[in-house]
Each structure stands twice: as C-alpha cells, then as structure tokens.
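One protein chain is absent from this view; the other protein chains keep their places.
Chains here go by letter, A and B, matching the order in which they are written, and residues are numbered from 1 within each.
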Amino acid sequence: MADPMRIRAQAAGSKINVRVLMSHEMESGQRKDVNGAPIPAWHIQEVSATHNGVEVLNAEWGPGVSKNPYLQFTVKNGKAGDKINVTWKDNKGESRTDEATVS
Amino acid sequence: MSTAIFSRSAWLVVAMCGAGAVWAQKTASDSIAEYRAMLQDGNPADLFEAKGEDLWKQARGPKKVTLEQCDLGKGPGVVNGVWVELPRYFTDTQQVQDLESRLLTCMETLQGFDAPTIRNTPYGKGEQANITALATWVASQSKGMAFKLPQAHAEEKRLFELGRQLFYYRAGSHDFSCATCHGQDNKRIRLQDLPNLTTNAGAGLGFGAWPAYRVSNGQMWGMQLRLNDCYRQQRFPYAQFGAEAGIALSVFIGVTARGVETTAPSIRR
Partner (left out) sequence: MKKITTTVICICALGGMVLPAMSQSEPADAALQNTLNASFRAEGQAGMDRLLQDDANRLCSQADASGKALSDEDAERIRQSSFKAIAWPTDGQFFGDYKLGEKLAQDGRGKTWSDKPGSENGGNCYNCHQISKTEIAYGTLGPSLYNYGKLRGISDVNSVTAKPIIDYTWGKLWNPRAYNACSSMPRFGHNSLLTQAQLKHLMSLLLDPQSPVNQ
C-alpha cells in the first residue's frame, strides 16, 4: 500500500486552489544500478482529480516527472466544504486515491 | 548609407553581446534563486512529516507500544518545542543526545527494538528511514521557534567544547576540517552557498535547516546523515550514527545558533 498523498485544497473566491504532493519513486527506467543493470521503470502513468465526484483533471505522465511529484491546479466554481479526490495509477498497476475537503 | 547601417547594426550586436554577457551572469544565479523559491511550495518533506506523525502514534516493535510516552527532553509525550532544545542531557541515559539518537532510545526502551542493529542500518533503510520520518515530524512541531539549547549541565558544556575542537580538526587525505568550508562568510563550493557555522546567523541557517528534503537525490536527510556525508566528503572514515563526535558538533553549532528561528524541515539542493 503506497504512502498517502498530501492534498491541500483552499477556496479563494469562487475558485479552489489544489496542491498535491504524491509519494512515488518515479523511476524513469533510464537509470542503472551499481552493477550496470537497468533499474526498471516504475512511475505514475495517469492522474485524475474529481470535484464533488465530477472529473476535473486527467493527465498522462511519462518518465520525465520527478520523484515525489508536486501537482498544482485550480478548479473553477467551488467553495469550502467541497470534496476533492485525486487518484494516481502507475505502470505496475498500483493505484492510490486520497480525498481532501476544501477549506 | 550601407556603412552607417552596418555600423549601427554592429553597435547593436556589440551592445547585445555586452548586455548578453551581463544578462547571462545575472540569470545564472538569479535562476537558481528562482528555482529555490519555487521549491519552497510543495516541499516533499511534508510527506515525511505525515509519515512520522503516523509512526509516533502507531503501536510498533516487539512490545507493540506507541512512542507517545517518549521523553524528548520536556517530559513524556511532549513534542511541541523539544526540537529547539536538542541536543541536551538526559538523566536516564546519562548522555547528551540529539533528536535522532533520542528517538532510537525511545524505540529501544518503549518498543523493544534492537538499537545496535538500527545504529548500523544504512540511512534510508529499514528503521533508519522511520527515525528520519519521526525526526522530520518532531522538528516540524517547533516551527517558528528560536533555538535555545541548554548549557546548564556539565556534560552539555563539555560537548560544546569538544564540538568546537572537532570543528577545527584537520585530517583525512585532503586535510579538511569543518572550518575549511564553514569557517568564513560568503563562501561557496561550486554554486552552493556555505553557511558560516561559527557565527550566530550562519549557525542558525545551517543547523536550523536539517532535517531537509534534498531535491538532488529525492531523499530526506536528518542532521546525523548530513554530518556523516560531510565527513565522507572530508575523506574521513564513516561517522557512526549517534556517536559522540556528531552530537558534540551539533551542540557546538546549535548553541551558536541560539535565538535564531528554526526552518526545519526545509528543502535543499
């Protein structure tokens, strides 16, 4: 079970500013270990976010994204108390969803 | 006419080159400053903080007990404000201890973990990774507070003096001491600014930054690992976890930092 994401969602006027820190190794697959053997790719491939159950963001990530990725986005027409859900899926089939309440 | 145009173009080209050279210099260090500013938001240290808080409250180890009775210097279970008073003397172990070695003491006495094994576990692995997460969380509970390491006990005073001697101790194949890099103002290695750890401001900057998330390798480093890696680069042998030399240096630098606000857990190159 992967480590939880840290999600901060704050209402600013009618918008919601969302900041997400994801815990993931994000191995690009290009690196080699001390013996010269390639370290297998292990990284998030898909990220999606919902606002009160409605999908507002969908992203495809490649090996260029760094370890412990930081994602920031703004949702229109939201208010305090709304629910923001973020889900990531990686190339090994692992997945993680976390929820935050807009403050 | 063509001569005039050529001259003007040439002047423009020259001016841009001149400006370009200046611009290039400014942009290099400015860009780095901008990059560092951008890093402040979304510090992955937050992930380690969250993990550390969970570990503190989780019943673990052979004794299946939480760390909630751990005494970090201000009484069992008190976490608020302990970071800025460490290292300090502990009567139960009769030693001056820093945060990481004290966490290990609690893991041993409260939870039944085997301390020698953990001491020899490489950083970032097994229970060492958990100590780092715990230290990150505990440090975060003193955010905004100023360092006020105690110097009342004889052992605390002894370690301060020992730390000072160690700070200036030149050895290794390269004849480096801590002071070689950290003993003057406004110096840098490559493009990495070096805090002068012998001044109040510099010590505050340096000591107050760790635990820190290191962007260059995506790792969370506590002060023990920071010192271990300094010694590695000084071409010294391996500085052991929680040993007296590292604690003494922490006392020396931490006491010198008295009055400066902590910024841990921070983000670094």
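Everything below uses one rule, namely that a residue touches a chain if its C-beta (ideal position, glycine included) is under 8 Å from a C-beta of that chain, and two chains touch if they have at least 3 such contacts.
What you see is a predicted model, and the numbers here were worked out from it, not measured in a lab.
Although it is left out of the displayed model, the omitted chain contacts the following shown chains in the full complex: B. From the options B:39, B:115, B:146 or B:245, the residue with contact to the unseen chain in the full assembly is B:245. When the full complex is taken into account, the listed residue touching the unshown chain is B:180, out of B:151, B:180 or B:263. Listed here are the subunit B residues that touch the chain not shown: 25, 28, 162, 164-177, 179-181, 183, 186-191, 194, 231-233, 235-240, 243-246, 248.
Here is the rule we go by: only the chains that are shown with their structure count from here on.
If you check the complex, the residues on subunit A that touch subunit B are 3-4, 6, 19, 21, 23, 66-68, 70, 72. Those residues of subunit B lying in contact with subunit A across their complex are 41-44, 46-47, 50-51, 218.
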